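With one protein chain withheld, the remaining protein chains of the complex are depicted in position.
Moving on to chain A:
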Amino acid sequence: MSVRHRTSVDGRSDVQNDLVERVRSNPKFQELVTKRTRFGWTLTFVMLAIYYGFIMVVAYKKEWLAIKLGSGVMTLGIPVGVAVILSAFILTGIYVARANRDYDALIAAIKEDASK
């Protein structure tokens, strides 16, 4: 496609290019990106594993979820299902806690360095 289109970054001034370069070469930026990317994808895979693990059990091993807990009518499936719901909430909570503690400080420091 040889159409020359206008992108938001086309025609960036040298000052902006300089800014991007400065941020990129800042070790704190590298630290932020590495940490956040790794953590974000790790939690994503944990959520995928929990959910599709649950779906696989539902598809292939239904009887596991029908196992009775104790002498009553409660089955294993009920707490497991509720646990999957809670896990979604807890995982987002873990991410927020870590982001608030680590990432915000790093981002503030990167912005500070960039404005120097």
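In the analysis below, a residue touches a chain if its C-beta (ideal position, glycine included) is under 8 Å from a C-beta of that chain, and two chains touch if they have at least 3 such contacts; residues count from 1.
By definition in this document, contacts and distances are computed from a predicted model.
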Chain excluded from display, named as in UniProt, from "Manganese/zinc/iron transport system permease protein", "Response regulator", "Cation/acetate symporter ActP" or "ABC transporter ATP-binding protein": "Cation/acetate symporter ActP"
Touch residues of chain A, complete complex, unshown partner: 1-10, 12, 16-17, 19-20, 23-24, 29, 32-33, 36, 40-41, 43-44, 47, 50-52, 54-56, 58-60, 62-63, 65-66, 72-75, 77-78, 81-82, 84-86, 88-89, 91-93, 95-96, 99-100, 104, 107, 110-111, 114
